[in-house]
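What follows is a set of notes on a single structure, which appears directly below.
Only one protein chain is missing from this complex, and each of the others stays in its spot.
Chain nomenclature is as follows: A, B and C, assigned in order of appearance, with residue numbering initiated at 1 for each chain independently.
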Amino acid sequence: MALDKNHIAKRIAQELQSGYYVNLGIGIPTLVANYVPPGLEIEFQSENGILGMGPFPVEGQEDPDLINAGKQTITALPGASFFDSSTSFGMIRGQHVDLTVLGAMEVSERGDIANWKIPGKLVKGMGGAMDLVASAKNIIVAMMQVNRSGESKLVSHCSLPLTGVACVKRIVTELAVFDIVKEGFLLVERAPGETIETIQNATAGTLIVPDQIPEMRFSL
Amino acid sequence: MALDKNHIAKRIAQELQSGYYVNLGIGIPTLVANYVPPGLEIEFQSENGILGMGPFPVEGQEDPDLINAGKQTITALPGASFFDSSTSFGMIRGQHVDLTVLGAMEVSERGDIANWKIPGKLVKGMGGAMDLVASAKNIIVAMMQVNRSGESKLVSHCSLPLTGVACVKRIVTELAVFDIVKEGFLLVERAPGETIETIQNATAGTLIVPDQIPEMRFSL
Amino acid sequence: MITKTVADVADALHGIQNGMTVMVGGFGLSGIPENAIAELVRLEVKNLTCISNNAGVDDFGLGLLLQKKQIHTMIASYVGENTLFEQQMISGELEVILTPQGTLAEKCRAAQMGIPAFYTPAGYGTEVAEGKETREFDGKQFVLETAYKADFALVKAWKGDEAGNLIFRGTARNFNPLMCGAATITVAEVEELLPAGALNPNEIHVPGIFVNRIFKGIRFEKRIEQRTVQPK
Partner (left out) sequence: MITKTVADVADALHGIQNGMTVMVGGFGLSGIPENAIAELVRLEVKNLTCISNNAGVDDFGLGLLLQKKQIHTMIASYVGENTLFEQQMISGELEVILTPQGTLAEKCRAAQMGIPAFYTPAGYGTEVAEGKETREFDGKQFVLETAYKADFALVKAWKGDEAGNLIFRGTARNFNPLMCGAATITVAEVEELLPAGALNPNEIHVPGIFVNRIFKGIRFEKRIEQRTVQPK
């Protein structure tokens, strides 16, 4: 059974700990908010200037002065605060945000990440990604393991322009969970039913395969 | 007739222009607020975090949460705002404050100022003076021209530790008004009845005496 | 009190000229100075350098200036969602300088606060750091970034008073407070313009000293870029 984006989000939600301030990037990371384990005290930060971000508003309650970094209409939960962009990135740069989850085009075996620019194609800009990856204590990448051309996104060295260097700590894909260690990508968990061979074939960089590799579990 | 501190303040008040944000130091500078020409739009900033500072409160209305940089109880005028110390010094450093008036122990003929430390004596600290003199576009020194030992405070080179270099624009004393120019202290006005000789004797640094030296006028 | 009120947007933008550098507040379409942007279009000032987090959409926000080819250089962190922008960038009509969002915010604040330069970790080891000084502090690498200054800063607030004090609403705050005072002339348009004393001095986000001209905007469409809702 191949995992989908929601499974990746579910697995990442297991990384959440009570007391975490979390910044979720656009795409798969956004889905993590749907799977916060009950009872955990978590606050979501959106870098355009809100802490304590809530779900989308009920229809008719949309407020143009209340959006997230993906420019989507949102709500504010009790205990929320609004602030300017400098304060917002101060939270990020000052490592007050505990966890950043974002997507990537490539991650290298030393934890470099590329996710903002494909030379020769349209460049939309890095937004807040460079600040986030240069600052966060704990960065998890959420992505599909191969790109649309079938090439692995877990590489020895990034070929695309970098967003940040040696910053990614963990990667969760539809095939496995990897930690960045000194030697490369350490295989930590595999998706239910996936073989080491499948995972190896989808990993272009150095893969470290320990003796025991538990399957991901989805208690939710 | 020797001028007193209030005359010095009155003369400095003539430097105020409509639209000026003004920071007044402790001592003679504080008195300037008493002589603002009517009709001028002026706001006083106090570096501990208020813009639009008003006079002392009426007895019984003192508020411990509303003080100026001299730790005196004050009031806030309509249009006032409160802010943190970083924002406050941002106003100063960013040259949004138009005029700074402060006292000095020594001013040199190139505009250096010393007003925070006497070696061997107790050092109380520079407070905000170093930020103010390094940042302000327009710095006027208000002081008596000689110290208690009878020595001139207008010197060739400061002997005391500096607060800032080449920053003072104008000096107003009980004897005269001086501008700092390339050649030294340019005598701009003299106090009513004071002779060039008296002023020269009270000036240790290079004094430039033009042909015409009008008397200070006190229209208020 | 120092009065900052001007009659209208025309007075507020008096002195703006071709070739100037203009900071424009807002994130996406939220908190953008709609009235000032419309006036820039009307005035047909050209060859502008715009500093703004985004470049609007095709028919709103800074997109309106792109339609008229009034922007020569765009300094932003993210410029997606705009096909006009793409075309002008690809054709070379438009120069684009991409800056990490937090760095952009801090560079505006630095200008506002009289700080000429600061170190940030953002962009270290990437092309953003090329040609810039880097330095290690406490074992980590940082990039030296300098302040952004502009001729005009155009911001949008919720409430303001005659003294130029501003209060923002929700996430429409974003870059607006940081651009106030980062330019020679800061122009604030507000939804509600009140007499001095009407705002609580404790609740003011931007003290009036950072604002040169303030006016009540005539029209605020406040367009929503991504309307996301839950069913009732």
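Here, contacts are C-beta pairs under 8 Å (C-beta built on N, C-alpha and C of every residue); 3 or more make two chains touch, one makes a residue touch a chain.
Source: prediction; values computed, not measured.
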| item | value |
| --- | --- |
| Contact with the hidden chain (one of C:Phe85, C:Phe142 or C:Phe215) | C:Phe142 |
| Residue in contact with the excluded chain [from A:Pro37, A:Gly94 or A:Gly193] | A:Gly94 |
| Candidates C:Phe27, C:Tyr148, C:Phe168 or C:Phe210 - the one touching the absent chain | C:Phe168 |
| Touch with the omitted chain, as defined above, among B:Glu47, B:Glu109 or B:Glu194 | B:Glu47 |
| Touch list for chain C against the chain that is not drawn | 106, 110, 113-121, 135, 137-138, 140, 142, 146, 167-170, 201-203 |
| Absent chain, residues of chain A that touch it | 18-21, 41-43, 45, 50-52, 76-83, 86-87, 89-97, 135 |
| Contacts of chain B with the absent chain, listed as residue ranges | 46-50, 55-74, 76, 82-86, 88-89, 92-93, 112, 122-131, 134-135, 161-165 |
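Here is the rule we use: only the chains that are shown with their structure count from here on.
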| item | value |
| --- | --- |
| Taking each chain's C-alpha mean as its centre, the one farthest from chain C | B |
| Chain closest to the assembly centre - both centres taken as Cα means | C |
| Distance between the centres, which are taken as Cα means, of chain C and chain A, whole angstrom | 29 |
| Interface hub residues of chain A, defined as touching at least two other chains | none |
